[in-house]
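Quick notes on the structure that follows.
All protein chains but one are shown in place.
Presenting chain A:
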Amino acid sequence: MAAMVLAATGLLRGSGSWGRSRLRFGAPAYRQFSSGGAYPSIPLSSPLPGVPKPVFATVDGQEKFETRVTTLENGLRVASQNKFGQFCTVGILINSGSRYEAKYLSGIAHFLEKLAFSSTDRFDSKDEILLTLEKHGGICDCQTSRDTTMYAVSADSKGLDTVVGLLADVVLHPRLTDEEIELTRMAVRFELEDLGMRPDPEPLLTEMIHEAAYRENTVGLHRFCPTENIAKIDRSVLHSYLRNYYTPDRMVLAGVGVGHEQLVECARKYLLGTRPAWGSGAAVHVDGSVAQYTGGIVKLERDMSSVSLGPTPFPELTHIMIGLESCSFLEGDFLPFAVLNMMMGGGGSFSAGGPGKGMFTRLYLNVLNRHHWMYNATSYHHSYEDTGLLCIHASADPRQVREMVEIITREFVLMAGTVDVVELERAKTQLMSMLMMNLEARPVIFEDVGRQVLATRSRKLPHELCALIRDVKPEDIKRVASAMLRRKPAVAALGDLSDLPAYEHVQAALANKDGRLPRTYRLFR
């Protein structure tokens, strides 16, 4: 090696030494500029010295690790699912959301989502939190839905202690300074503006269908903060809510890729016996309302002729969503509804298609392939712990709203008709494969573990769910669809609504054996 360095420096000194070095060291045999020459004599069949020994996952076929759940003395549940890998996902899920805001100002959950991971007692600012996480290669996020709030961090497994400490601080000791609340107000205003402006009306329609289906109670309450409440929400309002809903018995600390004993130890250290920022008064006024499905219609007339945000024009569409009550995810009928939702499938008419996209689902075969003027027909299934909603979203030109409604009511009525065995098997296979594919991702496993333990204190493993899905028979589908059709529909409509049939007509169409709207005769159109 030393000889080679000398030769290189000899070269660099200039042309004078060039000739000299050539003569001094003899004819150059070969020049090596790569460092691979230091290990020429180790064969490929033996490991390299000085390289750390790799750890491989064993391919076993099934998830060997079980989900373990421990309940601490204060009611907090700790759930963990071990998984091979260098990283872990840990988070806190809380039974809190817009459905509990009946006696509070609507929009608190929205504010809490935007205020998450801001300054706390130990961390002076959001940047400090992100810097701390960066040391462990971590990222953080908060998501609220109508009934659950989730704070999650994904980081290196070695940083578990720091991560749990950070989570505890963020959830129980946020500072909620006036400056942060002011920034949050701005963020909420931007989000509301964006909701109204985007060409894809899906979040807005979801809000509207919930409002129509659960008139003014629990899950029908606004998920996004209404404009008039933005200025009214401040620290004391947030504290009064947090005092009642961020209590240990409503929380689950879930972790994926961590050992159970370590997680419980960290939970005891940071989440047991600590006094939250809003004082340790006992929770009163906890809303235990049962979600009440009422059915109904919510209309929003809006000019959709120029929703395009760029130079390409977007066609003017009227969007409708028709929903019926299904069942909660705790009931036995939940999986037949999930299979039914998969069987209906659907999507946008401009889909590129392909395997697994649901091109053979009913809404594609019977609706989008036959009626080329329909832009969209998609089926959704929302499910909560005491109720559920199965709805179909459709959009078309405003002049064809009546036909569109009739096509959708016909599809609803056909749900209770004969179910082809091939179609059912396809839907079941698609549901199982989607379940297994999504559960390969660690964040999805985390959310699954957390939500199941929050609702039921235990977790059904994927292969158990697959076995239950395989058991769904055509009679189950027919039974649940018939029971669903007896109830009142919920209708949400957005856009130019001049041709929209009346709610009573939609109701009559769903009771009709063909799904046809009652004939109306109008002399003057």
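We take it that a residue touches a chain if its C-beta (ideal position, glycine included) is under 8 Å from a C-beta of that chain, and two chains touch if they have at least 3 such contacts; residues count from 1.
Here, contacts and distances are computed from a predicted model.
Engineer: Which choice in "EF-hand domain-containing protein", "Glutathione S-transferase", "Cytokine receptor-like factor 1" or "Nucleoside diphosphate-linked moiety X motif 8" gives the name that UniProt lists for the one chain left out?
Structural biologist: Record says "Nucleoside diphosphate-linked moiety X motif 8".
Engineer: Can you work out which residue in A:Pro226, A:Pro315, A:Gly353 or A:Gly417 touches the chain that's missing from view?
Structural biologist: A:Pro226
Engineer: Please identify which residue in A:Asn95, A:Thr162 or A:Thr218 touches the non-displayed chain.
Structural biologist: Selected residue, touching the omitted chain: A:Thr218.
Engineer: One chain isn't shown here. Among A:Ser289, A:Ser306, A:Asn369 or A:Ser498, which residue touches it?
Structural biologist: A:Ser289
Engineer: Of A:Ser106, A:Thr148 or A:Gln430, which residue touches the hidden chain?
Structural biologist: Candidates A:Ser106, A:Thr148 or A:Gln430; residue touching the omitted chain: A:Ser106.
Engineer: Footprint of the hidden chain on chain A, which residues?
Structural biologist: 102-103, 106, 216-218, 221, 226, 228-229, 287-292, 485-488, 504, 507-508, 511
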